[in-house]
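Encoded as structure tokens, here's the structure I'll be asking about.
Shown here: the complex without one of its protein chains, the others still in place.
For subunit A:
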Amino acid sequence: MLMRENCGKSRRGKKKRVRKERKRKVWVSLWQRTMAREFGEPGGVECSKVKKRTKKKNKKENKTRIVFSNILHDHGKGRDNPNRHYANNEIKTTKYTLLSFLPKNLFEQFHRYANVYFVFIALLNFVPVVNAFQPELALAPVLFILSVTAIKDLWEDYRRHRSDKEINHMDCLVYSRRERRYVEKYWKEVHVGDFIRLRCNEILPADVLLLSSSDPDHLCHIETATLDGETNLKQRQVVRSFIDQDSDFEPSRYNSIIECEKPNNDLNRFRGYIAHGNGRRDGLYKENLLLRGCTVRNTEEAVGIVIYAGHETKAMLNNNGPRYKRSKLERQMNVDVFWCVVILLIMCLFSAIGHGLWMFQYGDQRPVFDVLSPEGTDMSPALSAIYLFLTMIIVFQVLIPISLFVSIEIVKICQVYFIHQDSDLYDEETDSPLQCRALNITEDLGQVQYIFSDKTGTLTENKMVFRRCAVAGVEYSHDANARRLATYQEIDSEEEECTSRGGTLPRRDSVTSHQSGRVVLRSQSTKSHRRTGSRAEAKRASILSKHTAFSSPMEKDITPDPQLLDKVNECSIQPLGQLTHELSDIMEFFIALTICNTVVVSSPSHPRQKVRTRFELKSPVKTIEDFIKRFTPSRLTSGSNSSSSSSLAAGRSAHKPGSESALLRLEEEQHSARRADLQSAFGPAPPAAEEGELRYEAESPDEAALVYAARAYKCSLVGRLPDQVTVELPHLGRLHFELLHTLSFDSTRKRMSVVVRHPLTDQITVYTKGADSAIMDLIRPPSSSDTKSKRQRKILYKTQNFLNLYAASGLRTLCIAKKALSEEEYGAWLNSHLQAETAIQGREELLFQSAVRLETNLHLLGATGIEDRLQDGVPETIASLRKAGLQIWVLTGDKQETAVNIAYACRLLDPEEELIILNADTQEACAVLLEESLHYIQSKFLCDFPEHTARALRDDIRALEVPPALVHRLGLVIDGRTLAYALEGSLEDRFLAVARSCRSVLCCRSTPLQKSMVVKLVRNKLKVMTLAIGDGANDVSMIQVADVGIGISGQEGMQAVMASDFTIPRFQYLQKLLLVHGHWCYSRLANMILYFFYKNAMFVALIFWYQFYSGFSGSAMIDQWYLIFFNLMFSAFPQLITGTLDKDVSAETLQDLPQLYMNGQNSEEYKPYMFWMNMIDAFYQSVVCFFIPYFAYADSDVDLFTWGTPITTLALFTILLHLSIETKTWTWLNWASIVFSVSLFFTVALCYSASCPICYPPSNPYWTMHRLLGDPLFYLLCVITPVVALLPRYFYRACQGSVFPSLIQVGRQLDKLSPESRTGMLDQRAMCGAKLPLYPFPGPLPKDYNPSAQEPHLCKRWESTKDSKQPIDQLRPGPTPQVTDSKEADLNQSVPAASRDRTPPRSEDPRSKAPALPPCNALQFDPALDSPDFKIVNWIPSSPFPQRDSVPLMPLYACDLLSARRGQGSRTPNGPDCVEAEDLGSPKEGFLTTTLL
């Protein structure tokens, strides 16, 4: 019964992952049989027997899919086809059908409470006793709103339908049972179980199991860009059992049964079994599955059987539409909508009570004007009060802004449109504009307070450039390469300009949307390629390659380090056995670089065609040995390998003849002829130009960089097959490594290994490559104390030092190690590994353990430093975002040193900042560290009270809104382990307290889960708006947790993009997206929402006042038509225009003055009190609009509606003028919309009152408007009422603009200036390091301080010096370097030994080393590059005044509080300026210094 248990277990395991699907009882038994057999144990049959008996009862157990060939069962006759239950390939992403549209759409719309409310009110109107309007009319607004939404939905659905149709009608070749050949069919006619023939460049119509490929290696290459955005080719293998079949695959002979998982959305997993007629079974893996939406490349033809079709394909299951988030503003708005409801109820209650009392005062005597109920019955005051309450709800319904919801949606769509259209957010290089995936959180962009950023690929380009390496304890700095890179940078930028000017854009298909529509897009492009032929294709591919990360010349051409090249040459002229340890290490190092990866080689002339050079390795060991023996002498004598390689080529008869190989051979000969010259010259020209035509495509850019690096030393990867790697080595020619295993990279192990049979030594060799932390621990410790191990230890020590050094200069470090296995060891491991591979349960876990078992006792070969270059404009963007008051946290998986240095490079950390480094090994240590950091911060900043207030004063804008915790000039660095402790419940708060008072936070070595936990913590505990930005799959969780998730459509696939709300092509675009669009969207919407509340309240209050004069009877003087259409028609357009187009400050100023962004952060446009202020203003205005006509018409013969119409008109005028006051930018659209509104009102009113003398009871407005237009009183009212109504607001705005202008208003004044004077102004600020004189001064001022008198004076002085840089330069040699040096010295002494011990040993003492480092070009700010924005960056007062002696040295706490001096004294561009300003000795020095600090 063990087996029985087994069966159950495996099922349970599956149950978890597998989606629910229809039950298929018939196949239960079969499944059970196959399952049982799959275990391969004798008990299997029993198990199946047992199960057979209970098959009927166990329907639920059916958790797999069984696929038969459709050849056996005619699909046309359906009935008996076993696959008939599976979804066919027709996709239908539409929500509605023609019939279901109305009910379904209505049903969906009624999920909105607002809609239900309005329908309720409309229905209430049908009750005669409470109705206020004509029931039919009352339905109008609701129907209008519903139909607008319905039309929108319908249109969207129609678009989906069209794209579906297009996709469904794409062609593919399907094997026809009747015709016994492949016939063209539409995609939608494809069924599960069909055989499909795929040709090169075709898109896969469904998830297909690969059964045959024209590729001699039984491979099929696919490009998965549409699924995950990765443009490199992926190999897929033919199902193992079909590899062995020699003849071509013939569907009619296929009689196997496939059993696999139920459809699920995991792109990286597929498991199943194929059972053949002869009883043979084979496992199916994701390598066998071709996914829908991918493109077949490099493979002439492939045949497969459809496993999942249509909606059950993995691509479709991953398709989960746009996301719905509710923005902060909307949440706030909903609170106020609730208040509106309260106000409404109060008003209704008031009216109801009033009506009751009014009725009551008449007692039994019924006045003639008090009409009985329609039934003719008398109503008691109480009853009629209750009825009236309901009536009033109808009358006052406008108070709940029905159109607000629709308007907001419209405005947001327009905003999204404009963001899409911004050409500044468009990246020419990749032809990718910004994409908004979430349509309803545009305004959240303007309120972000915390940014959580990934590092790799987000801040950096994720273009890896090989920079340095250390082999066998010797460092090769590759200086020439560094110089070359420096020149590349310049060329690059020039090229960019050229392309942008030339306008011929290289285009790369980028994935535009998640919808299946993109499949069409792709197919079209592919089709066009097919048509235009191979040339176009080649061109496209070259473009493609040009823009893939891994093949730009920068990364490809590596100038070898002369020293290392020497050594490489040296080892190639010596016999292999006699190599010194160092030289053999060097050899092995390069071999490891070349083969320890998953890089695919493709050839130049046939893009995307892999190089096929295959040797039949029947007995590789022998032949290679022979080969070595044979050729070593000749090599020695000739010094050239031309003969060897040619004889190799000639000698291998199995070498498939092909043009490529011939070509290569030829090239090689040319090469070797030239090599002598090259070697003597150590010229920088790598062989890339000729043979380098081979292109490498790697899944990770690091790998490609390493392979290219190795190629620079003539160790080039020539070909890669599943079981063999071909490498060309200098003087050895081509070697074929038998690839035994590839233990692929995973983030837990942080390393990958390949197991090969070394052709030279015939040893089983493991090459491992991985993060230094992962590798260094696995190095075999030198045991004895003989010279060898001593040397070994020394190498280890040195390498560790170099690793630290690399990390300190911001390089990504990798360690390369190897291990030789004896056959027995290998055999033992292989055994267990095979078990793991074939295990059914926990296969991943077993494989992992197996890999760990193998990767031990390694021999260290060397280490590499790869640079991940910063993206353009990242430091500037970060500086500007920080000035905007955004807290930027970087969460990265990189190691601490690398992360810290990148942080310095991108100005996230400032050299002047102190750094708190938290590294703890235990929970307690973490607690202590946090506690002490907190103490330190408090003692340093908070307790120093005068200092503190001075800070508040000088932090000019920040002081306006004193944040709960002041942000200090501190940087926090925390590593993953400590973070894990800090995120635990008890320490959370302390961690946050520390982190929030630091200006920048850097979390290193953090896992994706930690990233999201940090974001969640900050979001929930600090109640702030968070933005997460990242580009990789490891950022997805963080992006999803944050309020705003931004994906970078970069190198690392599309997962982040799919999860994000917005997608930008580059990090630097974040600046404009947030500072400009975010600000605009926020302020537009905030103002619009407030205006809406005001407008509705104002209009409704008019009627409320009237109740006092109509016996609280619910009577309205405003015609019901006006009442209902006022919001929908007359006053709707201007606010939409303003809400869409209004710009309070121009884009330029917003970017020049990032402080303006704080406006949104602090929700200054829409604070809770503003709602009430608006309400009060609304009530005031309505009082004016009501009582001026009231008194003007008091005791006159005016009738109800002749009096009410002017009030409507006045209200309209007042409302429009109110909007005019609030409108900041008047384009012709604003004018047009207002003119349109007014004329629409009069046109409608005139038509309405002329249309019908007896209609529209009870108002019956016949000729009312016409008479009014002839009445001078009407015009007199129209003039005076809006003036009186808007006087307070207008006056207040004017005063505010003068007396206490908001920052925004200051920005607007800056806008007014001519561009020159504006930049002059900003420059001045920069020069003075002080506020502009026009700035309002927050907080108390020095009494005798007169800004207008003194500051311009100061600035003037600066202007005079501005033109000639001379005086500045003279002043420059200030105390900065000295002070820093001395301080650093102090620090180094003051850091207690204990704290050093606490840091991990390998990162030991980086700070004493770091300053001595030669400056790294990549990290050093090019001064020329820096100077243009130099001023803008520095004029913000919050930039530091670096070394004031008042800064106390930190106390000697156990925690690692470090000053952030890292020897970048030259990176303090702001220093001199500030010093100068102080040196100026202005009369108000006290003020100046405070602003400077």
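We take it that contacts are C-beta pairs under 8 Å (C-beta built on N, C-alpha and C of every residue); 3 or more make two chains touch, one makes a residue touch a chain; residues count from 1.
What we mean here is this: contacts and distances are computed from a predicted model.
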The chain dropped from view, which UniProt name applies: "Dolichol-phosphate mannosyltransferase subunit 3", "Cell cycle control protein", "ER membrane protein complex subunit 1" or "Histidine-containing phosphotransfer protein"? "Cell cycle control protein"
Of A:L372, A:L1009 or A:L1269, which sits in contact with the chain we cannot see? A:L372
Where A:D422, A:D479, A:E582 or A:D872 are the choices, the one touching the absent chain is A:D422
By the document's definition of touch, the residue of A:V852, A:V1198 or A:L1240 touching the omitted chain is A:V1198
Looking at A:G293, A:G976 or A:G1114, which makes contact with the chain not pictured? A:G1114
Which subunit A residues would touch the chain omitted from the figure, given the whole complex? 132, 362, 365-376, 391, 418, 420-423, 426, 428, 431-433, 502-505, 507, 512, 528, 1080, 1109-1111, 1113-1117, 1141, 1143, 1146-1147, 1188, 1190-1204, 1221, 1224-1229, 1253-1255, 1257-1258, 1260, 1262-1263, 1267, 1271-1273, 1276-1277, 1279-1280, 1283-1284, 1287, 1290-1291, 1293-1299, 1301, 1305-1306, 1308-1318, 1320-1321, 1324, 1332-1334, 1347-1348, 1352, 1355-1356, 1359
